[in-house]
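With one protein chain withheld, the remaining protein chains of the complex are depicted in position.
Right after this comes subunit A.
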Amino acid sequence: MKLKYFAWVRERVGKAEETVEPPAEVRTVADLIGWLTARDDAYAYAFEKPTVIRAAIDHAHVKQDAAIIGAREIAFFPPMTGG
(Lines give C-alpha, C1' and ligand atoms only; values in the text may rest on other atoms or scores of the structure.)
Protein backbone atom coordinates (compact mmCIF):
# COMPACT_ATOMS: atom_id res chain seq x y z
CA MET A 1 0.00 0.00 0.00
CA LYS A 2 1.01 3.57 -0.56
CA LEU A 3 1.42 5.91 2.41
CA LYS A 4 1.22 9.70 2.09
CA TYR A 5 2.18 12.34 4.62
CA PHE A 6 1.19 16.00 4.74
CA ALA A 7 2.19 19.23 6.48
CA TRP A 8 4.32 18.74 9.63
CA VAL A 9 3.78 14.98 9.58
CA ARG A 10 5.48 14.98 6.15
CA GLU A 11 8.31 17.17 7.42
CA ARG A 12 8.92 14.97 10.46
CA VAL A 13 8.78 11.69 8.55
CA GLY A 14 11.11 13.25 5.98
CA LYS A 15 9.22 12.11 2.89
CA ALA A 16 5.93 12.84 1.15
CA GLU A 17 5.07 9.24 0.26
CA GLU A 18 6.32 5.69 0.26
CA THR A 19 5.14 2.16 -0.44
CA VAL A 20 5.08 -0.31 2.47
CA GLU A 21 3.98 -3.88 3.08
CA PRO A 22 3.15 -4.18 6.76
CA PRO A 23 2.79 -7.66 8.26
CA ALA A 24 -0.66 -9.25 8.55
CA GLU A 25 -1.01 -8.47 12.26
CA VAL A 26 -1.11 -4.73 11.40
CA ARG A 27 -4.88 -4.54 10.98
CA THR A 28 -5.97 -0.99 11.82
CA VAL A 29 -4.77 2.55 11.28
CA ALA A 30 -3.66 2.62 14.94
CA ASP A 31 -1.70 -0.61 14.39
CA LEU A 32 -0.03 0.98 11.37
CA ILE A 33 0.95 4.05 13.40
CA GLY A 34 2.47 1.74 16.01
CA TRP A 35 4.32 -0.28 13.38
CA LEU A 36 5.73 2.86 11.73
CA THR A 37 6.68 4.37 15.12
CA ALA A 38 8.80 1.30 15.88
CA ARG A 39 10.74 1.69 12.61
CA ASP A 40 12.87 4.71 13.47
CA ASP A 41 13.08 8.04 15.26
CA ALA A 42 11.63 10.09 12.39
CA TYR A 43 8.33 8.19 12.55
CA ALA A 44 8.41 8.20 16.34
CA TYR A 45 8.73 12.00 16.22
CA ALA A 46 5.94 12.38 13.64
CA PHE A 47 3.58 10.15 15.63
CA GLU A 48 4.68 11.16 19.15
CA LYS A 49 1.12 12.33 19.90
CA PRO A 50 -0.92 9.73 18.00
CA THR A 51 -4.29 11.16 19.10
CA VAL A 52 -3.50 14.38 17.19
CA ILE A 53 -2.88 12.54 13.92
CA ARG A 54 -5.71 12.35 11.38
CA ALA A 55 -5.89 9.60 8.76
CA ALA A 56 -7.59 8.95 5.45
CA ILE A 57 -8.00 5.72 3.51
CA ASP A 58 -8.42 6.09 -0.25
CA HIS A 59 -9.29 9.80 0.05
CA ALA A 60 -11.88 9.44 2.84
CA HIS A 61 -11.43 10.41 6.50
CA VAL A 62 -11.28 7.44 8.87
CA LYS A 63 -10.91 6.91 12.60
CA GLN A 64 -7.82 5.15 13.88
CA ASP A 65 -9.74 1.93 14.62
CA ALA A 66 -10.54 1.60 10.89
CA ALA A 67 -9.36 -1.61 9.20
CA ILE A 68 -6.66 -1.12 6.59
CA ILE A 69 -7.27 -4.34 4.68
CA GLY A 70 -7.69 -3.63 0.97
CA ALA A 71 -6.51 0.00 1.29
CA ARG A 72 -4.61 1.33 -1.71
CA GLU A 73 -3.55 4.65 -0.18
CA ILE A 74 -3.40 5.71 3.46
CA ALA A 75 -2.59 9.29 4.40
CA PHE A 76 -1.50 10.79 7.72
CA PHE A 77 -1.76 14.48 8.51
CA PRO A 78 -2.37 17.00 11.28
CA PRO A 79 -5.80 18.58 11.89
CA MET A 80 -6.80 20.58 8.83
CA THR A 81 -6.49 24.37 8.65
CA GLY A 82 -7.94 25.27 5.26
CA GLY A 83 -10.80 27.58 4.41
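Side notes on the structure shown:
Convention: a contact is a pair of C-beta atoms (placed from the backbone, for glycine too) under 8 Å apart; a residue touches a chain by one contact, two chains touch by 3 or more; residues count from 1.
Assume contacts and distances are computed from a predicted model.
Note on the omitted subunit: UniProt lists it as "Molybdopterin synthase catalytic subunit", one of the names in "NADH-quinone oxidoreductase subunit M", "Fe-S cluster assembly protein SufD", "SnoaL-like domain-containing protein" or "Molybdopterin synthase catalytic subunit". The chain not shown here touches subunit A at positions 4, 6-8, 56, 59-61, 75, 77-83.
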